[in-house]
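Some chains omitted; the rest stay in position.
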Amino acid sequence: MHRLEDRAEIHDQMFRYARATDWLETENHLLVFAEECVFASPHSGDMHGAQNVVDWMSRVLAQFEATQHHISNISITFTGEHTATAVSYVRAWHRFLDQSKPDMILWGEYHDKWERIDGTWRIRERRVLEAGIEPRRDGGAVNPRRAKQ
Amino acid sequence: MHRLEDRAEIHDQMFRYARATDWLETENHLLVFAEECVFASPHSGDMHGAQNVVDWMSRVLAQFEATQHHISNISITFTGEHTATAVSYVRAWHRFLDQSKPDMILWGEYHDKWERIDGTWRIRERRVLEAGIEPRRDGGAVNPRRAKQ
């Protein structure tokens, strides 16, 4: 029931995702995502396929001097021997190369489907929801459970 | 000594607390707190009983468009087979419905007593201390160890 080894492996993959992004080693996302995957960021539609995730990351990250993705509150639910869902929080800080722009911060949630493929846990689907963005702006994909108010 | 399964269960409950708050599913605090509990937030006195925690949460959260509670640095000390103390850090971000108010951020600490009751780890006592609040203001419950300077 506790599946502590599997939890540790998924945690490690979550942080590899962050470093692949923050260190501009975007090709390392191929080690985290399943080849057939869905990635839905707040301000893009659904992307399909790990290589498309890499390409998109490489493109959008070029505008930043630095980013940092702090992942916390990782909650994993195993749905089978090789499958799990996970919810986690992220505070994603973005500093633009254009120094006239203020830092942009996403207070987000990752809603994931994980699958163990050939012995490695990978993201089959990641949906990024927004609690909010600084500076304040509208749009994005709000968690419907919060938005119900 | 390591009690890794118990740690994982307490971690999961810590994050359930955050989601119950951030997703406005305040009734889920009944799954986290012991029925007989104490919750001391920085700007209220001690509250007693899980239902009072739910009622207070529902009341104060109504003023926010969104909140997010990032919990980190979770340190657990087991004091018995079914009891533990825990210290953790929280960065609690609050965005008001009133858009003229700036986001409020609490840099806090949770000082907890946990107890396993009928097989489930629950919060018997949670005291929220403040490292600081943005925008800067006075008041709150400062960690006396820091305040000794």
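The letters A and B name the chains in turn, as written, and every chain counts its residues from 1.
Here, a residue touches a chain if its C-beta (ideal position, glycine included) is under 8 Å from a C-beta of that chain, and two chains touch if they have at least 3 such contacts.
As the structure is a prediction and not an experimental result, all values here were calculated from the model.
Summary of assembly composition: all chains derive from one sequence, 2 are present in place, and the complete complex in the structure file consists of 3 copies.
As a working rule, only the chains that are shown with their structure count from here on.
Rotation angle, chain A onto chain B, C-alpha superposition: 120 degrees, expressed as a multiple of 5.
Centre-to-centre separation between chain A and chain B, using Cα means, comes to 25 Å. Chain A contributes residues 2, 4, 7, 70, 72-75, 87, 89, 91, 107, 131-132, 134, 136, 143, 145-146, 148-149 to its touches with chain B in the complex.
Across the complex, chain B meets chain A through its residues 4-5, 8-9, 12, 14-16, 18-19, 22-25, 62, 65-72, 91, 93, 95, 99, 103.
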